[in-house]
Each structure stands twice: as structure tokens, then as C-alpha cells.
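Every protein chain but one is kept in place in this view of the complex.
Labels A, B, C, D and E are assigned to the chains in the order they are written; within every chain, residues are numbered from 1.
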Amino acid sequence: MSTIIFLILFPFAVALALLVLKTDAARDMIVKVASIVIAAASVYLAVQYFGSGGEYFDFESETITYLMIGIETLLGVMIFYLGIKYKKYVASILAAIQTPVMLFFELGIGHSIHAANNLYVDRLSIVMVLIIGIIGTLICWYSIGYMKDFHHHHHEEPDRRPRFFFLLFLFLSAMFGIVVSNNLLWLYFFWEITTVCSFFLIGFTKTPEAIKNSFRALVFNMLGALGFTLAIVILGKYYGIMELNQLLAMGAMGVSVVLPVALLAFAGITKAAQMPFNSWLLGAMVAPTPTSALLHSSTMVKAGVFLIVKLSPVLGWNLAGVMVMLVGGITFLMASFAAISQSNAKRVLAYSTVANLGLIVACGGIGTYAAVWAAIMLIIFHAVTKSLLFLCVGTAEHNIGSRDIEDMDGLFGRMPKLATFMIVGIAGMFLAPFGMLISKWAAMKAFIDSGNVLLVMMIIFGSAATLFYWTKWLGKMVAIMAKQENIQQNVHKEEWLVLTSLTVLTVVICLVFPVMSSFLVVPYLETIYSSVATLALSSGNMYIMSAMLALVVLLPLLFYGKTSKRIVPIYLAGANLGDDLTFRGSMDKEVSVSLKNWYMDDYFAEKRMNLIGVIATVVVLVTVFSILLGGVL
Amino acid sequence: MGKRTIIPFGPQHPVLPEPVHLDLVIEDEKVVEAIPSIGFIHRGLEKLVEKKEYTELVYVIERICGICSFGHGWGYCHTVEGLMGIEIPERAEYLRTIWHELSRVHSHLLWLGLLADGFGFESLFMHCWRLRERVLDLFEKTTGGRVIFSVCKVGGVRKDIDKETLDEMVSVLRGMEKELKELTETFINDYSVKNRLVGVGYLSKEDAIELCAVGPMARASGIRQDIRLTGNGVYDKLEFEPCVETAGDCYARTLVRMREVYQSIDMIAKAVELIPDGEISVPVKGNVPKGEFMARLEQPRGEAFYYSKGADSKFLERIRVRTPTNMNIPAMVKTLQGCDLADVPMLILTIDPCISCTER
Amino acid sequence: MSYVTKSPWIIHYDGSSCNGCDIEVLACLTPMYDVERFGIINTGNPKHADIFLVTGSVNEQNITVVKLIYEQMPEPKVVVAIGICATSGGIFKECYNIMGGIDTVIPVDVYVPGCAARPEAIIDGVVKGLGVLAEKRAAMDQKPAVAAEVKEKEEA
Amino acid sequence: MNLTTSIIGIAAYLILAPIAGGLLAGIDRKISARMQGRFGPPILQPFYDFFKLLEKEPITVNRVQDFYVMCFFIFIVITGCLFFAGGDLLLIIFSLTLASIFLVIAAFSSNSPYAQIGAERELLQMMAYEPMVLITAVGFYILNGSFNISDIVSSQVMGIQYLPGIFIGFVYILTIKLRKSPFDLSMSHHGHQELVKGLTTEFSGKTMAVIEIAHWYENIFLLGFVYLFFANSLAWSPVLAVVVCLATYFLEILIDNSYARMKWQFAINASWIVAITFGFVNLLVLYFIS
Amino acid sequence: MSEQWKIQNFISIEPTQLVDTLQDYKAEGYRLAQVHCTKVSEGFELTYSLDKDHVLTNFRIILPEEEEIMSITGIYWAAFIYENEMQDLFGVKFKHMALNYGGHFYKVSQPTPWNPKD
Partner (left out) sequence: MAAFKLGKMILRSLFKKPATLMYPVVPRVWQERTRGHIENEINDCIFCGICQKKCPTNALVVDKAKRSWTIERMQCIQCSCCVEVCPKKCLTNENTYTTPSTEKVVDTYVGAAPEPKPVPKVEPKIEPKAEPEVVEEKAE
């Protein structure tokens, strides 16, 4: 248990220290040491509880409860104030509703309910702790160099790095809190902190756009939190429970817990940026890239899906489950389509994140053994690969001055190492022997088995779109342009270290995923599902996949770039000028060849896709909640 | 610039039988901008007036273009005859008209084939050209050449066609009509063909007038414009009404040309009925007098323009040929904007470009 | 027997010709003459082509184009000049913008006469070109050694 | 299917597929020529072409494209082997996708306009046909309870009885895969198209030969899909299935010769509409009756 | 109808009148049929032919070699082909061309071959 407490408190302490320290050297030092310590601690935690598969702790203290209430109230007041200050009254109103309700409940009914176990660790927690502990700290490490550049690029603004790192570590602390809290009030508390961290990080640059987007994120997350609050109130008032495991147990016993579960899932949906709330995640892309990597792809949004996966045993073919799977499915489909029309790398990544979260949410909604297996696998693979991609884009942005995919022309010539990492990352997101595809495969099979044809169609069409937008990016990466200058020596050492380790991790994790599956995920699933279903992937297929991966890795090492052939200019319809980059154009001018990807705005216009998705999901949400509330009232 | 791709289209490109060049600026596949460049075939043959006598010049003029070769020869002879005040025999006029209309049949069939190839309908292309070969056989039989005839000369024609051959000509053409019906049916009604043609490259009547389009291009946009109406050759005796369509898209242009094939066949049949006996040429001697003469001709591609300026010598001072493509290129450039990349061949083809005509 | 002669792929480029020979080249592909009987495909891409059919003569503007297409074709390759314009400039020889036949720019292997060259003549010309193609292919086998020698000399 | 039959299947595929594929291509060209009123090339022409390409001078536009093309070939062969070894249908589809992506990447890597647009179009086509291919797999799975081809061919039911819609849909997208008109958008076997040679513009000589042979492998494997619809445990079903495969191929040739090349908008609209109307509805019905 | 093709009318106008005249004719529905140039001893002899209902009207301008003439691309955009051609082959100077290839319309081996400058 002490490891858990350490994981929550240590990052917090580091955060406070970073807020105070102003010198670069000290900051670098602390971040590096803290990162190593946190990563080590999370691995230690994994080892510690690996054998037992986890346990519950009744860590209880009045002080902590009051402290939490106090902080929550403070946060509420602060949001109320900021809302007024920036004329974002919706945020203020939400804070004004939510905080008193929560306060009233916690001091009233909530106080009388005794929570037996406030903390717990199980294998899912271990997975999440590892992700946060390793990926999270890698990103923090990466931020050292990145933020120097960032500060350099935006030198007209005051150096806000202390605040940045403070928020980063505070966030890690809260994240650990989320994945180990069994008490819903505790969970709620950490949930709120991540929201606030995210809010401040999105508004980090304080540009009008950043402020607008940060409030949007805040409002949407608070809407979710409102759902959370209601769920807690209902659970406390009508069921008399306050603990997650009890909720699940009640569900398993057949007690109808659909309404609170639906509300909790709703909170998860907002946090996981599912439609209709996906726009906050897109807006969050104004934040510095490590923020995007950490909060908006690999961890914070994972809190949302984590909650849903946690709830999955009580989802399935009930109203809450149907709601979750439909929202997830629609989001997956529409976000995948919308990604096609994007050329800003971060927005593509954002849409892809939304889409993948949608897939995980849909898996969670189905709630069968195989679906949850797929969901957990997706969480793991997505966290690793997506953070790699985000960080690659960050590095590219600082070195080529743009985050637009179309400006990454000839990146292979300019920054070969980075381009290779990016290729691995992109391939990892959708290609056959890599993890994301394996999970998608499993997810698909789970969907088919669950008999939800609509969802099957969504994943099928969504995958087709995924293929399109990733490959065209990939194409940009592999394009060999003549006469490119190598500019990659400007990249910070820390960045290379992190990128390299993430790339290795991406590949290794795919190689060892059968191990992960059988020692981590399957045992977890066996604890919640009494019946053991067959997995999507037979061992034979896993071997084939591993062999394919080996081939994909080995072939380039053996043959890549080796040729004895005569190298000739490209075909330019007989108008070449000799350098492969220009041709003799009309009026005898020299015209540069410019090759851009397709965006198909007529078909997959972002706005239209969002609109369709939002309408569809709103209809689903409204319908489900009206039926549920109608049943209650 | 953002998402704009810039590619060279031509000079060497499989859909272009003749070299032109376009700088195509495309977004996805939509053409945003197309800047044409020509001059790959410019020979400067009008300048040969200084080196060739007016009687020999006809061989040069015929070789301005291998597809509308006969018309060029006719148009040129026309101007010289006008300058010199020569009245050519009626039979010669008839023969010229027959060959000219036969050229139109061959040219339109050729074009239909190329168009089919342009939208990737290989078998249609093959069948069009298969039929076209029958027309070429008629040419070979009557003139001795398949594409360059060398039958027109100042003062008449060089070769006569006897009665049997004329009748055979008509029966061959009539025989062709049946198979032609199947082909035109495909062009008119086939779903995939219509999908590629209808609404593509729309040129409104106003635009067509504004851009001075000529020939089938103008007629497809609803302009009743056909130089044959001016009564050159024996067209005034053949009673015809130009084929006019109003839709103004590639489909309409296809329709116009297809209808003209049938119309030309009818005209040939009628001319064969009416053709009088007599001489086929008058002797021409002496210098071309001072003066100038302009003649026009409805070539398969539209209005062609011939101008000669005499200088009281065996050599002309200036000849000038303005070909239909010249006048249709502006319309093409206009229609190219906003089309799909896949439509580019279609649009280049529907003006039935004859670049070697244009650049001479 | 080398397979080159069994599957000669052609590329056609129109220099400054009058179209007459061009349409005859095209006519060769169509049912009446059907050169696909000999495995000939009109590729339209120099990188795939074995035989370069040029019609028309060279003028100021297309001189680079003709050269480029020839350079982009992989060995063994054969150039067939079709029609008298491609052979010598023909009737346009005296025009101010004509530089002469194709052989002023690139080596021509077979000349096909005619104005316009008949499809039969074009077929004959291509068949003749096949013989040259086979010779060139045979020469290629000895070439690498020669090339290596040249390289050594250059380095030395 | 046990290990022995798997190995026999793989060996047979490795050896026979290029021969059958090449012959099929030759017959295709001959029939097409006849349909166009021409005499046509010899049946063995594709092989001549192949060997000719091997004889050509090796040239390339950069150092890497050969590698990608090689990968394309290897993964196409692996896909086919998995198929004929009776492997998992989904795995086969994913492997096929991987292979196709290598080809697209090879085209992208050349950074040449026509190859690039060809690659984009190829991607679009992949996006267009992928759903229908997956639906086909799903259909077989629902019907037989297994993705394994060995289970599908030895099942009691004949796929076509329950999957007629999916069969139609699959034949529809087969036109794309076989690169036949109206969907020969990204590369065409004919010279005259707006993209020069599309995807393969920058490949020549041996590289092109590798692509050719990969296509032969691919075509045979794709016909294998058609085979699945008609194969079951009955002894005479393989014969019927082979006949249907050939008939399907003939139908594709006929379609190739009687349609204009459509634009990409049509390709994606039509394929998806077909996937939804035939594929999805068929799946719904399947769920309903099972 | 029948003898229209024999009509040959050439109307001489001054270079300065050109734009106004063409504008008037265009308003009446004339289309541009062709423009051409001949080198004569006084300079360039430009002929602008307009067509209405299949009857040609030709405007004749004698332009001294050094003088510029107003482009008619503002009236008939399609004239850019003729004007660029004349610019390249004869060296006629045009003012305000809507689409000026700047001497790169035809790439010729010698500048202005119809009006050699040596």
C-alpha cells in the first residue's frame, strides 16, 4: 500500500518543488531524477502485486476526507471565479451547481456511508500504473528539451515553465490516484484534478484561442463531472454504497444499477472525448505537444476509458451498455472519417485518438470477455504508439517549423532518424503485425460475437478510413526527395532518448504481447468473468503475427537502401529539368513539382462528420437518459 | 498553397496523341488552375511561301495536318482560285465536297475512338477505329493515300471517281451505318459513358460566344454556326441543317459529332446522286495576281480560315491558315478549371484538338 | 532467342509532325493491324518501353523532350523514325523552326519511309527494329565488363 | 486441415499460382482482343513480357523503392500461402492489406507526380473495397463459426446459399482488385490513361517483373475467395467452385470491355453502397436466421 | 445564302480606332474569327476578322513597326493566342495583354522569324 501512497504523493511533492525552482539546471535534474523514481516505483508496484493479482486497502482517514472536500470546494470556487473573469458563464454555472451538491452530499449522506476499502490494486490498475509511470515519465523527460525550444520559439512570453512542470507532475499524481481509488468520492476528487490540470495546460499559452479551448474542455469535463456527481448521489442515496467494487458486485448480482452506471459512463465519455464532446480534445491541440501526448492521448483521456472498462461487467446488453457502445462506435466511425480531411499532424493524431478511444469505449460497452481483452490491449498499444507519434510531431515542428503533414515533404532526407521513428509509429497505428491492428482484430471478432451488426459495420468502415489517412501520411514520410539537407543534429539529446525508447517499446510490446496477454490481461479478465471464452487470436495466429513482425523488422535491416541499379530521374512527362524537383512549365518557366495528399473535403469535411456524429450521439444519449430517467420518475 | 499539387501534363503523355503541355494545379483531383503551353509542333510552314511556287504549296498546306488534310488543300486552292478568278468545273466541286465529307466521317470516327480511349473504354475505341478503317479503304481506293490524299489542286482535282466506285462508296457507308448505330447507342445510352460525359466541361452559350468557340464545340452549346451554310462547295445544293445541341457539355459535343457522321453519310449519298459528268479540272497557268482573298471552310473540327495574298508572281506573298483548334483552345482552358483530373483528357479531347493544325 | 523480341513495348512521341503518321501508329494498334499479335503494347511511359517510335521532325521546343524520353528508356532500346519528317525533316525541312530528322538528336536505328507512313510499313519497321533490339540485348551481356573497365580507368 | 495438407497447399500455391496466374492473364488478353475484334497476342504473352522485363537494364529512381516492392511481393505470397494453408481469413485480409500498402508506399517513395496520384487513388480504392472484403470474412464467420478457411471448405453448408448478397458484393469489388474497367483507376494495363501508368510509373525492368508476378499470385488468391463461396464438404463442390471461378473471371473480362473507366467518386460511392446494400443486408439476414 | 463565301470586304481603320470599333461590333454580336499579321514595307499589316451570321468583316490596320498597339484581349479574351503568336513571330508589340506569354509562346530558333532583325 505504501507504494501506492508514494506514487500519489511523490509526484505531488515534485510538482510543488518544480513550481518553486526557477533555474534550468535544477529543474532538469529534478525532472530526470523524479522520472526515474516514478518509473521505478511503478515497476516495483507491478512486481509487488503481480503475483497476488491485487488487493483492497481500507486506508481511511477523516483528515483526508475533509482535505479532499476542502480542495474540491476551492477548485469549485476558483472555476466559478475564472468563469466570471473570462466571461465563460457556463463554467461558472456548472461549478455553482456541482460543488454545492457535492459538498452537501459529502457532508450529509455521504458522511454516513462507510467505505470499507478506499484504495485497491488489481491487474488493470497495474497496467494503467505502468502506462502512466513509464510513458508519462518519458514524456516529462522529453518535455525538458522541448520546453526549452518552446520557450525559445515564444520568447516574447514570460517563462512559464515552472508552472508547466508543476501541472505535469500534479497530473501524474492525480492519474495514479484515479487508477487505484476504490472509493468513488476519491475517484471523483482525482478526476476533478485532472480536469483542472488539463484546463490550465490547454490555456498554457494564454492566447485567446487557447483560453477559448481551455474553457471548452473545462465545460465538457464538468458536464461529465456533473454526471459523476449525480451517480454518486444516486448511489449513496438509493443504494447506500460508495465503492466501485460494490457497485460492480451489485451489478453482477442482478441489481439494476443501470442509471448510476449510465451516469458514470457518461462521465467517462466526456473525459474520453467521445462525440458529442470530442471537440474539446481537438481544441486541446493548442497546448504544447508534450501536453497533447501526455494528457490528450496516452493518459488523461485513458482515465475516461479506464472507468468504462472498469464498468464493463455491468454494461453489455442493457441501456447503459447500448449507449456506450453506440457512442463509441459512432465516434470511431466519424472521427476516422474526419481525420481524412485534416492536414495538421496534431489534428490527425487528435482525431485518431478520439477514434481509438471510441473503439475502446465500444469494446467496454459490449463488455464481453473478448471485448474487454481488446479494450485493454488497445489502451496499452495506443498509449505507447500515440505518445511516440505526438512527440515525433513535436520534434518535427520545432525543426521544420510546421506541424502540417504537407510540410513534412522529404523529411526522410532531412531528418532520417525522426522519419524512421514516425514510420514505425504510423505503422504501429494500423498495420498488420503491429499491436493496434491485433487489438482491432480482436475487437472486431468480439463485436461479431456479440451480435451487434451495426457496430461491426462501423468498425469495418472506420478501419477503411483509418487505412487511408495513415497511409497517406506514411507516404509523405517515405517519399525520397532529391537534395535534402540533413538537419537533425539540432534535436535535443533528451528528445532522442525518449523517442528511441518509445520506438523500441512500440516494437517490443508487439513482440511480447502474447506474454502480456496471458500474464496480465487474461488473469484480470478471469477475475471478473467466471467463464473463460476463447480469445480472438489462436496461438497459431499469434505466432504467424510475430513471424510477420520479425520479417517486417528484419527485411529493412537486411535489404533497405541497398541497390546496384542505375539511379535515373523521375518521370515528368518529358519536361524534366534534371533535378527531379522542377520541370519546364508553361511560358518556359521553371515550376517546382509539388505533391500533396488527398483530403476529400467534399466527402469527409470535418464539420459535416462532426455534425453527423454529434447529432447521432446526442440522439443516443438523450434517448437512453430519457428512458432511464423516465423509468426512475 | 497548402494542399495543391502541381504536376506537368505533357508534352509526352499517353492521353495526348500530340504534344501540348499543361501545368496542372490540382487539389485532391480537382483542377484549380491549368496553364497551357503549346509550340511543340511549331514548324513555321507558312513561311514556305517564299520557297515554293503556289502550285507546289498545296502539298505543303495539305501536310499542315494529317487528319483534316483534304480540307486544308481545298481551302488553300480556294483562295488561289479566288485570287486568280478561276471557276472550277462543277464535277470538281462535287468531288471536293464528297471527299471533304468523307474526311469528316473519318475524323469524327477517329475522334470518337480517341474519346473512348480517353475514358478508358478500350473496346469502344477499337470498334470505332475498326469502322474507320473502311473509310480509309475508300480513301485509298479513290485517292491512293490513307491520310494524305494529294488530290486537290489549284483549278480542280487530280483524280476522278468513276460511277461504280461512287456507288460502292455509298453502299460501304450505308453498310457501316448499322454497326455505327450500335456504337453510337453505347455513346448515347451507356451508363458508364454518360457518367463520364454528361455535365462534364460545361460551356454555356454565352461563354461559347464570348470565347469565340467554333465548330462542334459551338454547336454543342447551342450556336447555329456552320460555315457550310455559306454555300461553298456544293453545300447549297445538298440541303442540310447543322446539328445543334444545347447542353454544352462533353456529352452534347459527342452527340453533335455523332449526328454529323450520319449527316455526312447522307450528304455524300445525295452528292453522288446529283454529281454531273464533266471535266475535273481547268488548266492553270501564269502568276498569281496582286490581291488578297479569304476563304473559310467547315472542317470536321470547325471553322477553318484561309488567306492568300498574291504578289503578281509564282510565289505568294503571304498565306495564312487559322485552324479551328486555335479558336477552341480558350474554351478548353476555361472548361478545364474546376474539372477533375480524370476529366482533363476528356476536355482536351472534346475540342478535338489538332495541335499540328494550330501551330503549323 | 531473347525475350526482348517477343514483347517489345513501344512508346510513341509526336515530334513536329502533321498527325498523319501519328494516327497511322495508332491505327497499328487497332483491330485491322493489331500489333499486339507481336506482343507490342503502347505503354506511354519511357521507363517501360523498348522501342521508341518518333513521328515528325525535331524543332527547337521538342528537342529536349525527345532527348529526355530517349534517356529515360532502359537499355536495350531502339529508335524507329516513322515517316519522312522523322527521317529527314521531309517537306518541312526548310522551315525556320525545324532542325531536321530525329537523327540530329538521338541515334536512330530504323527509318520508316512514307508520307504518311503506312501501317504496314510501320509494322515492317518495328519488326526490323526487333532485330536491332536483339543485337543490342546480346551486346549488353558483354557490356558490364566494359563498363567496369571504364569505371576503373575513371577512378585511376 | 492438418499440417500435411497445409504444406501441400502452400507448395502447390507457390509453384502453380504464377503459372495459372500468367496463363489467366494471357487468356484474358486474348479474349479481350477478340472482344475488340482483334487477333490478340499469344496466350503465353504475359510470360514473354515477364522474362523480357527481367532482361532489361536495371534502373531505379531511388535506393529504397525496390525494397518496398520486394516486400509487396513477399507479403502477397505470404497472404496466398496463408490462404491455401487454410489459415485465418481475417489474418489473410490484414496481410493482404499490408502487402498492398507496401506497393502504395513504393509508389509514394519515388516522389513522382504520376506515381503519387496513382498511390492516392490506390489508397482510395483500398478504402473502397476493404469494407466489402471484411464483410465477406464476417459472413463466412457467422455462417461457419470460424474464420479458418480449412473449416469453411469442409463445412456442410455451401456459402453461396446463405451469402448471395455478399457474393455479389465481393464480385463487385473484385473488379477493383483485378484492376479492371470501370475501376482501373490507380493503374491500368492499358497505356492510355491520365496517370500514365499510375502506381507503376516509376518501376521498370525487374521491379516491374516482380509486380507482374505478384499480381498473378494475387489474382489466383483472389479467385480463391470466390472458390470459398462454393466449396463445401461435398465431393463435387470443388469442381463447381473452379468452374464458377473461371466464369467469374470471364465476367470480369466482359465487364472490363463494356465499361468506361469511372472516376474515383463513383468508385467509392458505388463500392460502399454495394457493401451496405448487399453486404450489410446479407449480414443482417444471416443474424436473423442464425 | 449561297454566295456569302465570296464576299471579301476589308475596312481600313487607324490603330487608335481598333478597340472602340471592336467593342461596338462585339456589342452587335460579332465574334472574333481570326487575327493575322503580314509584314509589309510600312510595318505590320494587321487584319482583324469578325463574323456575324456567316459574313466576314475584316478590319485592316497598318501599324508602323515601332509602335505599340492596344491588345484586344480585354474585348475578346480568346485573342491572346493570336497576339502572343504575332508577338513571337513578328515582334508586334501589344499593350495590356490579358495573358502574356512574354515571348515564350512558341520557342523558335531565331527571334521573330517573320521579321528577322539583323
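As a convention for this text, a contact is a pair of C-beta atoms (placed from the backbone, for glycine too) under 8 Å apart; a residue touches a chain by one contact, two chains touch by 3 or more.
None of the values given here were measured: they were computed from a predicted structure.
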Checklist outcome for this item: Only these shown chains touch the missing one, namely B, C, D
Checklist entry - Looking at the whole complex, which of B:Gly145, B:Gly222 or B:Gly302 touches the chain that is not displayed? => result B:Gly145
Item to check | Omitted-chain contact residue, chosen from C:Val4, C:Val110 or C:Leu133 | outcome: C:Val110
Checklist entry - Among B:Lys3, B:Lys52, B:Arg228 or B:Lys334, which residue is in touch with the absent chain? => result B:Lys52
Checklist outcome for this item: Among listed residues D:Leu14, D:Ile31 or D:Met70, the absent chain is touched only by D:Ile31
Item to check | Hidden partner chain, residues of chain B it touches | outcome: 52, 56, 59-60, 63, 121, 123-124, 127, 130, 133, 140-145, 148, 150, 158-159, 179, 182-183, 185-186, 189-194
Checklist outcome for this item: Residue list for chain D contacting the dropped chain reads 31, 33-40, 254, 257-259
Next on the checklist: In the complete complex, the non-displayed chain touches which residues of chain C?
Outcome noted: 31-34, 37, 80, 84, 87-88, 90-91, 93, 109-115, 118-121, 123-125, 127-128, 132
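Everything that follows uses one rule, which is that only the chains that are shown with their structure count from here on.
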Checklist outcome for this item: Contacting chain B as well as chain E are chains A, C
Next on the checklist: If I rank C-D and C-E by number of C-beta contact pairs, which comes first?
Outcome noted: C-D
Checklist entry - From the C-alpha centre of chain A to that of chain B, how far is it in Å? => result 65
Item to check | Inter-centroid spacing, chain D versus chain B (mean Cα positions, whole Å) | outcome: 43
Item to check | CA centroid of chain B to CA centroid of chain C, Å | outcome: 29
Checklist outcome for this item: Among chain C residues, those touching two or more other chains are 13, 30-31, 42-47, 59, 61, 65, 68-69, 96-97
Next on the checklist: Two-or-more-chain contact residues of chain D, please, as numbers and ranges.
Outcome noted: 36-38, 57-59, 113-114, 116, 191-192, 196, 201-202
Next on the checklist: Please output the residues of chain E touching chain C within their complex, sorted ascending.
Outcome noted: 106-110, 113
Next on the checklist: Applying the document's contact rule, which stretches of chain A touch chain B when the two form their complex?
Outcome noted: 343, 406, 572-575, 583-588, 591-601
Next on the checklist: If we count contacts the way the header does, which residues on chain B are in touch with chain E in the complex?
Outcome noted: 37-39, 42, 44, 47, 82, 209-212, 225, 227, 229-232, 236, 292-296, 303, 305, 307, 309, 317-318, 320, 322, 326-327, 329-331, 359
